[in-house]
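Entry: chain A
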Amino acid sequence: MTGLLEVERLTVRRPGGPPLVREVSFQVARGERLGIVGASGSGKSLTALAIAGLLPDGLTAEGSVRLDGREILDLPEAELARLRGRRIAMVFQEPLTALDPARRIGRQVAEPLAIHGLGTSLERTARAAALLRAVGLPPERASPDSFPHELSGGQRQRVLIAAALAAGPDLLLADEPTTALDLVTQRQILDLLDELVAAKGLALLLVSHDEGVIARMCPHVLVMAGGRIVRAGPAAAPSTAGAVLPPQPPGRADPPALLTASGVSRRYRLPGGATRQAVDGVDLTITPGEAVGLVGSSGSGKSTLVRLLTGLERPDAGVVRLEGRDPAEPAVPRHPVQLVFQDPFDSLDPRWRVGRILAEPLHGLRLDPAERHRRVLAALAEVGLPAEAVGRHPHAFSGGQRQRIAIARALVAHPRLVVLDEPISALDRALQEQVLELLAALRTRHGLAYLLVSHDLDIVRRLCSRVLVMAEGRIVEEGPVGQVLLQPASAAARALLAARLAPPAPSPAPPVAPPKAWDYEP
Partner candidate 1 sequence: MKLARLLASALLVTALADAAVAKDTVTLGQALEPPHLDPTAGAAAAIDEIVYANVFEGLTRIAADGSVQPQLATSWEVAPDELAWTFHLKQGVTFHDGTSFDSADVKFSIERALAEDSVNAQKGLFEPIAAVETPDPATVVFRLKRPTGLLPWNLAWGDAVIVAPESAETNRTRPVGTGPFQFTEWRQGDRLVLSRREGADVALAQVTFRFIADPAAATAALMAEDVDGYLNFPAPEALPQFEADPRFAVVIGTTEGETLLAINNRREPLDDVRVRRAIGHAIDRQALIDGAMMGYGQPIGSHFSPSHPAYLDLTGQSAHDPELARRLLAEAGAGDLKLTIKLPPPSYARRSGEIIQAQLAEVGIQAELVPVEWAQWLEQVFANKDYDLTIVSHTEQLDIGIYARDDYYFNYHNRKFQALIARIEAEADEAERNTLYGQAQEMLAADAVNAFLFELPKQGVWNARLEGMWANAPIQATDLTGVRWAE
Partner candidate 2 sequence: MRSLLRIAAALLTIVLASVLVFLALNVLPGDPAAVMLGTEARPDTLAALRRQMGLDQPLPLRWWQWLTGLARGELGTSHTYGVPVAELVAARAVVSLPLALLALLIAVGLGIPAGLFAATRHRRTGDLATMAVALVGLSVPAFWIGILLVLLFAIGLRWLPAGGFPGWGAGIAPGIAALILPAIALGLPQAAVLARVTRTAIVEIMRLDFVRTARSFGLTRTEALRRHALPNALPPIVTVLGLQFSFLLAGAVIVENVFYLPGLGRLVVQSVGGRDLPTLACLVMLLVTAVVAVNLAVDLLLLRLDPRLRHRG
């Protein structure tokens, strides 16, 4: 019996350019689930888009894609459009931009029905309401008359799923459906997909860069790299849990505090006039050489707290002291605290050469040019980048290399505290490993204190000794890593733990060295 979807030697390229997807072939039977996993740029998304005939401008597809035995790859736009929504549905990665901002969500869910002329308008509205309820968005949680910008990322993804299933498709293509969501919401959406696909007997083609997500949802997996399928077969058994970092021995007799925050809070005025309490009365201290984790779901106030601690913003109430001085005061030297950002593409000025980027933190210090240059080269060496990188622009480097440059920038001013705001979540799994190892090594080598902000508990466990859990702008739990992450007291911590999927592959944690000051003071 022919499969529902048969893909044979599918190739996608820009006319005259190298193929981005090379001779990909696979089959999906009715009701079957197939996962495709691969790093970014491996061609997995283009494969899904090619099947639905939604390739971006300028890309062409060759080979054969048959739906129920009927060739659809070379169908004219009008005929292919009739299949979309009715037979093949899609869910995309960026929920925030995937819905028409100017149209109410009720109408968008009903739109596929209208397009394919299914039922009267009254019936369609009723069907849309039922669909929204089915994806966990009853009217009391999100009214059909609200607009997309009034909903959260997770809610919008639910609306998309409702719309995709509205016209009763046979095949659902899901392209990185949960990548842009935080762990807790990610888990809920995957459960929802699992339940709906089973209930409606849909065939599912799930594309993701996260093996954990694929392993959880699909029995069969294709691994793609460089546009080709490199491995196919049953999903790999979930790898064993990683070794737990031995709890960080408490530091020497209570050293003088490096960074303290007492009763710090910050309010934002929303455009509609209402105010949101982002940070509400936070107290924390970080001692030299200590590695502290700060975890919490998105919207818990982590980033705002980071901006307050580093002096980028002034708190409405409370006091922040960095080595006894207020970091927000312009006169106070800033180099003791440095920041590494999440998005490597956003953290380096595209117009500057790497040499000048690395020298920027030395702005406040009166150093002669020779000394400046020496420091820049030293920092580059520490992060394992060639000295001649100094003369090149950021766009000449990969994501991983850029993050190394950002880290080098944090080191060049010989800081005592480095705040890492989601340092590796934007990187691929393989790169994350290398950067983690680099960070761990640098900490021991220079006796740095870390404040690691993340929603990923595994990374916190591997780098930090103590962890703070944040929710609704307050620290709801604090304690050594081992105790908080194994028997969490607060509800927020428990939700984070539950949402954690297959723990990452094991890797030996570096031995812990006593903190050592820089070879000389600046």
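How were these picked? Simply put, all candidates are chains of the complex that A comes from, given by their letters.
Keep this in mind: contacts are C-beta pairs under 8 Å (C-beta built on N, C-alpha and C of every residue); 3 or more make two chains touch, one makes a residue touch a chain; residues count from 1.
Quantities reported herein were computed from a predicted structural model and do not represent experimental measurements.
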Of the candidates 1 or 2, the one touching chain A in this complex is 2
Chain A contacts candidate 2 in the complex at 52, 54, 57, 77-78, 81-86, 89-90, 92, 94, 97-103, 111-112, 115-116, 147, 149-150, 160, 163-164, 166-167, 271-273
